[in-house]
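Report on one structure; see the data block that follows.
Left out: one protein chain. Kept in place: all the others.
As written, the chains take the letters A and B, and residue 1 is the first residue of each chain.
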Amino acid sequence: MANVLVFTELHDGHVKPVTLEILGKLAGQSADVAVIGDIGADQVAVLAKCGAQNVHKLKSAQLDKYSPEGYANALADFIKTKSYDYVFAGATSMGKDLLPRLATKFNAGLASDVVNFAMDGGAFAGTRPLFAGKCLAKVELTGPKPHFVSIRPNALGMTEGVAAGAGNAADVAANAGEIRAVIKEIIKAASAKVDLTEANIIVTGGRAMKNAENFKILNEMADVIGATVGASRAAVDSGFAPHAMQVGQTGKTVAPSLYIACGVSGAIQHLAGMRTSKVIVAINTDPDAPIFTKADYGIVGDLFTIVPILTEEFKKLLGK
Amino acid sequence: MDFSLSAEQREIRELALKFAKNEMIPHAQEYDEHGKFPTEIFKKAWELGLINACIPAEYGGAGFSSIDGVIIGEALAYGCMGMNTSFMANDLALLPIVIGGSDEQKKRFLTPFTQEFKIASFCLTEPGNGSDAGGIKTQIKDGGDHWIVNGEKMWITNAGYADLFVVYGTIDPNLKHKGISAVVVDPKTSGIEIGKKEDKMGHRSSDTRGIRFNNVKVPKENMLGNPGDGWNIAMSTLDHSRPLVASSALGGAQRAMDLSVHYAKERNQFGVPLAKHQAIQFMIAEMGMKIEAARLLVYKSAWLCDQGVRNTEVASYAKAFASDSCMQITTDAVQIYGGYGYSKEYPVEKLMRDAKLIQIYEGTSQIQRLVMARELLK
Partner (left out) sequence: MNIFVCVKQVPDTETKITPTGDGSFIETASIKWIMNPYDEFAVEQALLVKQANPAATVTVVRVGSKKDTEALIPALAMGADEAALVEAADNLDSYSIAKALKGAIEKTGKKPDIILAGKQAIDDDCLQVPQILAEMMGLPSVSVIVGFEMNGTTIKVKREVEGGALEVYEVNAPVVLACNKGLNTPRYPSLPGLMKAKKKPMATYSLSDVGVSDADRRVKYSGFRLPPEKPAGKKFDATDAAKQKDVVAQVVGLLRTEAKVI
């Protein structure tokens, strides 16, 4: 059994889901959680339910905003007082920035962006994608301990039925040390939708949309799931949508995590522009439409009845 | 014998191909559709040193060999054969100055092209004579302290944008070849009428026009060599330019093959990718074979040029074989793409339209065979 520390970052006072994914996967190990700042008893309870033994709240006036140096100094000081074998964190923007620096304070190694792992006899062995996911490799750590691991969010999934941990929460007086790179300001993302080429979720309408007004139902669904709306060439040529929205060979090539094609038949030039999407959902009345050959989930039915139901179901799922 | 490119030549090719892929290919269809002259792309290519490869180092050029020139030419044609025609026309127009110009003329005419972005046109063809270049009708008359040019030119690349013309004419039609002379003309000189842009099948982004010269006064010091030297300058220019023109066919053919290979692996018919069908495999094999052979001819003709050895015969092999192969390969590319290939949505029909012109300009495939036969039978 290994002694593991899981660093969690907070989003609006909540622990990020990736922390719970990691804790679940660590069932059978001894896992503590470290957080910088304060979290409420409800969040401690969530962590305990997923197996956290101790929750260390590192507090310092200098740590109200993230800084790679401040966070790394504070965590290193704390980790040195314990005997952890492993330190885990989510491969989030912060995790990716922080962990290499923190690991180097121990001259230790970091396996980054791991998508699966096992703790065989207390030793970490993971899997991570390389070459933009074109191949996978087994990753192991060697050299001074603790060893560091960052986990890609949404990769492990939640583990059910984990034995709860004690969830003892305690404050730790932290030392941020010298901070030379300081955040002066945070500029919130513009409210405008992300560009198709960068969107994580895309909803596309085809010729079956019939007119520009009907795109309203796609916009409504997109708002619920944080998607950007696109269109097939047929829809653009019919004047339902501007060319800037076109997905396909002569439009934009996209690779979102989720692509929902509504009333798109799946001409080869369209498929060429979206086939590397991670998960494809297609809605079409024609069960033989080519789009179904690329779809992970195909729904044979009329988009004008299916899309509103989808929107409702997404609302339920996301608690909106 | 060594068939490999030097490290430097591989780097030149990488750079030019990167430019072709990032700056030319994404815009090629748009410029083709609207027949738009690629001024910005041309200028950017010039800034990177991809234009005017023929200018010697002593006049401010990079001092490229002919081999370097065809490597660049192939890469730029890979990006767009039409745009490359505009780019290449600079070399075709400046080569007569490199070959037949005096030191003073080279400084006066070539060096400015290395200092700022300028465009040149080579004015040889006339409405009544294309392949029969010896039958030139444009007259260059002695006007005392200047030359007077009268006549009409046709199919002149870059005509509407040029900063410099090299014009071929005759001092006396009765002298036939021996009367042909070449002068450098400022396009802003009075008496020059530039026609409207031709609406062409392919190479639609390149600017092609007729030009009429009405009593155009040209300074005496603008004649390349002596009166009557024009024919030899033109023939020597062709020995240098044919490898370059052949390299453009090579670039277009390579692009057609790359697209075909990609498509054949991606498109399924009868439950398997096109590439699994022998009929398609044979077409792809044919493409690869012809491109390899064309490249060897192009490189050899340029290499002979660099060795200072007369390359007339091999340069004609290269020009005819590369352009005929490009036509066949681009046609087969459309065939492999099927119905999609015939649509403007896909890039191959443009390649097929562009390929045709390379069989025609700078000496048709038939003229090349006449040259070959003349060399072989002499």
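FYI, a contact is a pair of C-beta atoms (placed from the backbone, for glycine too) under 8 Å apart; a residue touches a chain by one contact, two chains touch by 3 or more.
Treat the numbers as computed from the prediction; the structure is a model and nothing was measured.
Engineer: May I ask you to name the displayed chains that the omitted chain touches in the full complex?
Structural biologist: When the full complex is considered, the omitted chain touches A, B.
Engineer: Considering the whole complex, which of A:S60, A:T104, A:N175 or A:N219 touches the chain not shown?
Structural biologist: Looking across A:S60, A:T104, A:N175 or A:N219, the contact with the absent chain belongs to A:T104.
Engineer: For the chain left out of this view, which of A:H14, A:K57, A:K82 or A:K96 touches it?
Structural biologist: In the full complex, the listed residue that touches the missing chain is A:K96.
Engineer: Applying the definition given at the start, please give the residues of chain B touching the unseen chain.
Structural biologist: Against the left-out chain, chain B lists 7-8, 10-12, 14-15, 18-19, 47-50, 62, 72.
Engineer: Since one chain isn't shown, list which residues of chain A touch it in the complete complex.
Structural biologist: Residues in contact with the chain left out: 66, 68-69, 72, 92-94, 96-97, 100-101, 103-105, 108-113, 129-143, 154-155, 157, 180-190, 194, 201, 225, 257-258, 278-281, 285, 287, 292, 294-302, 305-306, 309-310, 313-314, 317-318.
In this text, only the chains that are shown with their structure count from here on.
Engineer: Looking at the complex, which residues from chain A come into contact with chain B?
Structural biologist: 233, 249-250, 268-269, 272
Engineer: Please name which positions on chain B make contact with chain A in the complex.
Structural biologist: It comes out as residues 29, 266-267, 340, 345-346.
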